[in-house]
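One chain of protein is taken out of this complex; the other chains stay put.
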Amino acid sequence: MSHRYQQIALLVAIALLLVFPLLGDRFYVQFVTRMLIMVVFASSLNLLVGYTGLVSLGHAAFFGIAGYIVALYSPEAHAAGFWSSLALSVGGAALLACLIGLLVLRTSGIFFIMATLAFAEMLFYLFHDTSIAGGSDGIYINERPILTIGGWVPIDLSNFVHFYYLVLAFAAAVILLLRVILQSPFGKVIVGIRVNEHRMRSIGFDTFRYKLVCFVIAGALAGLAGYLSAVQFGVVNPEMLGWHQSGSVLMMVILGGMGTLAGPVIGAFSLMMLEELFQSMTKHWQLLTGVVIVLVALYLPRGLAGLLPARPAGNGELPSAGSSASRSASSNTASTGGAPAGVQDRV
Amino acid sequence: MDPTIFLIQLLNGVQYGLLLFLVASGLTLIFGIMGVINLAHGSFYMVGAYLAWSLTQALGSFWLALAAGIVLSVVLGMLLEWLFIRHLYRRDHLQQVLLTYGLILVFSELRSILWGDDVHGVAVPAMLSGSIALTETLAYPVYRFWLSAICVLLAGLMYYLIQHTRLGMMIRAGATNREMTQSLGIDIGLLYRFVFAFGVALAAFAGMIAAPVSSVFPGMGNQVLILCFVVVVIGGLGSVKGALAAALLIGLIDTFGKVVEFELAGFQVLPELAGMSVFVMMAIVLLWRPEGLFSRRLR
Amino acid sequence: MSSDILIEARGIHAYYGASHILHGVDFTIRRGETIGLMGRNGMGKTTLLKSMLGLLPPREGNVLVRGSDMTRAAPYRVARAGIAYVPEGRGIFPNLSVRENLIMAARAGRDGRNDWTLDLVLATFPRLRERLKHGGQQLSGGEQQMLTIARALLTNPDLLILDEATEGLAPLVAQEIWRILHRIRQTGISSIIVDKNLSAVSAISDRNVVLVKGQVVFEGDSDSLRAQPDSLRSWLGV
Amino acid sequence: AKSDKVRVGFMLPYTGTYAQLGIAIENGFRLALAGQGGKLGGREVEYFKVDDESNPAKATDNANKIITRDKVDVVVGTVHSGVAMGLIKVARETGSLVLIPNAGANAATGELCSPNVFRTSFSNWQPTHPLGKVMVGNGHKKAVFITWKYAAGEEALASFAEGYRAAGGSIVKELFVPFPNVEFQALLTEIAALQPDAVACFFAGGGAVKFVKDYAAAGLKQKIPLYGSGFLTEGVLDAQGEAAEGVMTTLHYADSLDNARNAAFRSAYRDAYGTDADVYAVQGYDTGLLLIQALEKTGGDITDREAVIAAMEGAVIDSPRGQWTMSKAHNPVQDFYLRRVENGDNKVIGVAWSALEDPARGCSM
Partner (left out) sequence: MSETVLETRNLSRHFEGLAAVDGVSLSCRMREVHAVIGPNGAGKSTLVNLLSGDLRPSAGRVFLRGEEVTGFAPPRISHLGVGRSYQKTNVFLPFTVFENCRLAAQSRLGSSMRFFRPARRYRAVSEAAMRAIEQAGLHRQADKPVDTLSHGEQRQVEIAMALATEPSLLLLDEPLAGMGAEESLQIVELLKTLADDHAILLVEHDMDAVFALAGTLTVMVNGAVLESGEPEAVRASRAVQLAYLGDEHHE
């Protein structure tokens, strides 16, 4: 029964998102666009954190690099092509993810967290301390890319309503894509890796390859988000790949609920809306945000998505993923906290 | 670089490394040994510095402020453990990340409400305010030597406590298997409350004694947080020795990274990119030893 | 009289989340008694032990330890009452050395008795002496098991609870464990033993308790247990 | 539907490191308007505020908020240069009027200059430019320059180098500290080894406090004089204490500036807010004055963009910092003072450079 309500709620939400630009004014449409971009970003991170158990604190590297790529690729005076700049940005992010992944995936647990952070920070300082792209102040994209299909311009990226629908379409596509991937054999493998990588290897999975592919997919999707974000306002600065950015998207994922498709959506929307709300209430709005985060951590071990009634098993979501977040705590201890992952030697 | 200057730079590096160790040592305890990822560690450092400033003004003596500050921070630590942290030991580590991230926001706002957003300075206590001349132009403040001595002392103390006392063993045991530790008759709840409080006090203490040399400003906690994690991770989880070695390493890298330049493919690499040096270092260490320099397995 | 009873569990109902595992179990162990706790896989033996040790507080029923109610007491308080637990599947601390595992909780008994010293357990398990400096996680399965037993003995308990303590031990060592249990029994220490080696258990136990689906179906000495071969087959599968 | 009030938006940091600056600017601005009964060109004023947290990552978002959500007629913002870049970007797209009351990025009135963007503070090029002339005048021909490795620091260095070389000095070495690292010991040792005639620097806030204290504690202050852009000793003298005594800086203002205009301003400010005004308050105040002049000229009509812009371009501001005018690129043409810290105060020694104008490189306006 509750499942049915959920479906209805979902349909209503989709309908609202579809008609929203017709009701809202420019600011709110752009605000929701930004939330949708963060949904893409958070969902990409969720693939790593929530499903594969790879907690990255450097995910903004891919978000930011894609932004820098469009910015550097866009000519001064006229617009770049949408498809070429998109392909270049997403491809660049994927390539970077592949390179970084090859290195960082050798570590695990907290060491992985720190290794991802290290590479992202290197990139941060590269853009912050050198004049490659405007240094600490960042650079502009003077003209937004232009989307043409055989000479026809179906979507004007400078038009905020058009842009909204473009982002909405991308967000929906990403979530659907993740949903399909997670049901596939590949999806089962990465979830297995999160729970017990050692055993995955011993039953015949070369886990490194799967983790790397997963890391690249997540990096590419983060790149997509970064591209959209850079294009939305046309400014790119080092903060885009700083650890604050990585941290805040990680918070969205955890707050919303790891390992569920709905989690990052809820996390991105609620965190951004809460901040917006609190900001209008008081100068010390961060205090309120902090308190809400603390309360969620204390009382909602599965994040805000945990408030949704659990879906009947075997229906959509991985039965094991979300619900196991707290149960797998003990197995996480082994990799993140106490015994190093090298207990492999001891069986 | 002429030898005298080189030696002085060495001293600078070591001294900075020791200070880093002091800040990171509380984190080693809480994170490396208790297994709690405490992002709010930097906030305690900041709270310590602000306590030193406000208490010195209120009590008129740095030393009194230090004593009072330690007591207050222990109390704060116990309170936080009791209110929040104890609910999270069994949970996913990421819940701890979330909670302590929330605490960062709370503390920074509370600081803003209580103490404002100004930058402050704390005077070096009179008895340590002298300087020792190293070269004709350069002198070294006595206070910095004193700081280093305290850090070395604390490092030794912690090493002994954790590696060689039963208390240390119990704490380490509790991190991997709470139930079993309890079943051996150890009140892990109480033990952890004290350990957490001790970790908080260490961070705050570091903030207090660093205040006279580092000045007191709002963002100081966040600045130091990442560096602390780097120290703990490079050193290997839960290893005091490792944290010390890593802190010294970073101190030296940072120091020489700023002043030594060399050419690579026609580019002046350092110190142009000194900001990266610490992270490059961490990446190299982790790739070479994916579990830190002094991981438990190697001990 | 009641001071004679170490643990008394009355009408225990235990749950894991929604699944109801123990259905009103009564269990008592007195000073000096050795009890064999039997039942097939998944019948609730471990659950019963955990309920009594405070590791899984029962939803209904009471647990009295030495006469005082400890139904919801923290596990360390139960342990402090002189009860040592060797869990199934080993509970060593992988990040501590063998030596640290042993001495971290070592203490004299409640009456100041200090029968089990580090030297004595090392003499009993010479294999551990060779491994003293090794990390717990480096031990072989059987060595870990020895370590768990040795660690429990070092707390000089009045009641020793062994959940499949001989799992993974070589026959010679298992025999040694049974010998030690006999010896312990003679010094007046109580024990609760869960073990798949039924003949060894019944050879030492004063009383046996058989669990089936979370209920006590039999309680009595080894002879009367052996006297019911048919029931034995249906309860224990042998 | 717009009311007949003038809608003024503050996009300023109200939290974080620069919170004090944001507040001072707003206070200054309001004080200027208070002189007009709180009105602009005879019209009531309605204020809107957005806290930009000095976070460049949220800059465009916040700019968007104040410009498209609150639909203000004019934005006053901001402090942080990176954030200002975001604000300018949005302003260039929407054509909104932006008055920058602090952020010094050269580009704002250089490559990115734009008819609707004005600055009432300074460009990063300005404060360190006169230093060179002063230092050479004092006989310091070999100097070391030290700053944080970030855009503002590099801009300050570039303009210092220009001025210093022109005056006949030579820079022995440029030293950088990664931003926002505050561990200076290694570089102080380097300075001691180089033994220059003097040291020039660019730091602000917490870094400034620490640098000045470390410089003194290392015993360098007695031997190698320290010069800096004025922000080195703004708002942090209390925290720096004894260590700051004797440090020489150049800036377009000083609290102790001895003129009637300044005295009146400072006492009014103290009366209104209970604290002392600082350079940021002056910049906010001047922003107010600029807007007042412009709307007076247009008779309160702010929708006539071109008239407003023309009025601002021709404005002559009678400021507590002295009189200044607007350059073609919309940056103040103003005097720079040489100050020395004496008894915990920035004492004005004289004018280091009068009517200094930013070269506005890359601006085609």
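Odds and ends about this structure:
Going by the order they are written in, the chains are A, B, C and D; count residues from 1 in each one.
By definition in this document, a contact is a pair of C-beta atoms (placed from the backbone, for glycine too) under 8 Å apart; a residue touches a chain by one contact, two chains touch by 3 or more.
This one's a predicted model, so the numbers in the text were calculated from it and none came from an experiment.
Within the entire complex, contacts from the absent chain reach the displayed chains A, C.
The residue touching the chain not shown here, chosen from A:192, A:242, A:257 or A:290, is A:192. Taking the whole complex into account, chain C touches the unshown chain at residues 16, 19, 39-43, 46, 88-90, 127, 131, 138-143, 145-146, 164, 167-175, 196, 198, 236-238. Where chain A meets the omitted chain, the residues involved are 180-181, 183-189, 192, 195-196, 198-207, 209-210, 213, 319-320, 323-324, 327-328, 330-331, 344-347.
As a working rule, only the chains that are shown with their structure count from here on.
Counting only chains that touch, the fewest steps needed to get from chain C to chain D is 2.
Here B is the chain whose Cα centre lies closest to the centre of all protein Cα atoms. Centres computed as Cα averages put chain B at a distance of 35 Å from chain D. Listed for chain C are residues 94-95, each touching two or more other chains.
Of all residues in chain D, those touching 2 or more other chains are 15, 149, 178-179, listed in ascending order. Across the interface of their complex, chain D is touched by residues 25-28, 30-31, 34, 125, 128-129, 131, 134-138, 140, 232-235, 237-240, 242, 244-245, 279, 283-286 of chain A. Listed in rising order, the residues of chain B touching chain C in the complex are 166, 169-170, 172-173, 175-177, 179-189, 238, 296-297, 299. Listed in rising order, the residues of chain B touching chain A in the complex are 31, 35, 37, 84, 87-88, 90-99, 101-106, 108-110, 112-113, 175-176, 226, 229-230, 233, 237, 272-273, 275-276, 279-280, 282-283, 286-287, 290-292, 295-297.
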